[in-house]
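Pasting in a structure now, in structure tokens, and then I'll have a few things to ask.
Complex shown without one protein chain; remaining protein chains in place.
Chain naming follows the written order as A and B, and within any one chain the residues start at number 1.
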Amino acid sequence: MTLSVSDLTITRGGVPVLEGLSFKLTPGQALILRGPNGIGKTTLLRTLAGLQPALAGQIEGAEDQIAYASHSDGLKPTLTVVENLAFWASVFGTHDIQPALDAFALNDLSDRHAGNLSAGQKRRLGLARMLVTGRPIWMLDEPTVSLDKNAVQMFADAVRSHLGQGGSALIATHIDLGLDGEVLDVGPYKAKPQPIGDFDGGFL
Amino acid sequence: MAMSIAAKANALWEYANPRKFLATSERVLPFFWITSAVCIVVGLVWGFFFTPDDFRQGSTVKIIYLHVPSALMAINCWLMMLVTSLVWLVRRHHVSALAARAAAPIGIVMTLIALATGAIWGQPMWGTWWAWDPRLTSFLILFLFYLGYVALWEAIEDPDTAADLTSVLCLVGSVFAFLSRYAVNFWNQGLHQGASVMRAGAVTGTDTEEKVSNVFFYPLLTCIIGFVLLFIALVLYRTGTEIRARRVKALLARERLGA
Partner (left out) sequence: MIALLLRDLKLAFRAGGGFGLGLAFFLIVTVLVPFAVGPQSSLLSTIAPGILWLGALLACLLSLDRLLALDWEDGSLDLLATAPLPLEAVVSIKALAHWITTGLPLVLAAPFLGVLLNLPAPGFFWLVISLLLGTPAMSVIGTFGAALTVGLKRGGLLLSLLVLPLYVPTLIFGAEVARRGAVGMETQTPLLMLAGITMATIALLPFASAAVLRINLR
């Protein structure tokens, strides 16, 4: 499934932040999203995931294809690792969580409550959730925050094997993951302020 | 025919342009201010000094010239907010959402006037400032709805989100306000007389028991017209203020963005 985005304009709080953005994400491809803080990377990912409407432009091939991982992982501290994963697996109708546990080395932690995990372990659990969704397009927002070198490697491996199975990934990150993906710098697409005085100009 | 209706409808939507709205409302506002002041002054003076006392209620009946118009406007204001909320949800015209926002405090004041004058009227008539009468109770509930609506507007920072959420609240609230009206009627039959101003019997004079006779009716009608005009003037004026406030906000946001 190819995700194609053309001439997209996205807004944050009613103000356009990125405009005229076009790209394609084909199966097996990884796209690294770069740009300074506050440029709108998170907003872009949220828009693509369908959480907020775009102001203009087309998004094709996104419907029910995207697994989205935000800054927060949606983990419940009073549920165990397995329970957390199993819940998302059944919400997405996949039910098999073993590969996800294996990929992020969570087997030893499986009966621990998520609230007792370290930040890095939580992050691993959050990323393992991507595997149980069974969705082909991964959208990851700063996935490597609080991960150590080992875990970053683990994550990169998981992405690589996902790409190998025909999936694709759009990753907003500032570090080098060692993936041979293309880089999409959104800096040039920064929206220019609209001229004052047009129809809704007074409002933005 | 159909064409002309469509053209007229389009002409109405033109006022969704904030600039056009401001220009037009500034032109017509003096007319509304003056006519509403004239109507209210004439109606009140006429009602207070040139109508006889009621044979049962004495001079206390004269508070009707404030009570009935404010009560009518309290309800009509909510209806107006309902319509403008729907327009916002369907057509996304900012002016419409802002008009709803601008109208709410006016509705609160109207509700308070209706409640206060009702209490002042009720004391000599029923011997109590407050009774849990269906009409009084309904107005109290309406007041709570207004409070919640305004509080929600104030609580949310992003203007579009606030407009969306308050619009949905207004829609849902309308249904529940309507339900409450019936629930309250069922719950207590009450002291308050029925709405007797516009009843057929009142106009034809056949209903001798609870009519508002013509002597009282014409000054009352003048007051009602005055209140309607006043309401329109206030809404136009306040909507203009809201539009300017939004513009200032937008300009500040632009400045931050540019910096």
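Note that in this section a contact is a pair of C-beta atoms (placed from the backbone, for glycine too) under 8 Å apart; a residue touches a chain by one contact, two chains touch by 3 or more.
All values derive from a computational prediction rather than experimental measurement.
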Touching residue (missing chain; options B:Ala37, B:Leu152, B:Val228 or B:Ala253): B:Leu152
Candidates A:Gly20, A:Gly50 or A:Pro99 - the one touching the absent chain: A:Gly50
Which of B:Ala23, B:Leu79 or B:Val172 contacts the chain that the document leaves out: B:Val172
For chain B, the residues touching the chain missing from this view: 141, 144-145, 147-148, 151-152, 155-156, 161, 164-165, 168-169, 171-173, 176-177, 179-180, 182-184, 186-187
Chain not shown, touching residues in chain A: 46, 49-53, 64, 66-68, 70-76, 78-79, 83, 86-88, 90-93, 129, 133
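We take it that only the chains that are shown with their structure count from here on.
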Contact set on chain B toward chain A in their complex: 17-19, 94, 158-160, 243, 246-247, 250-251, 253-254, 257-258
List of chain A residues in touch with chain B within their complex: 13-15, 193, 196, 199-200, 202-204
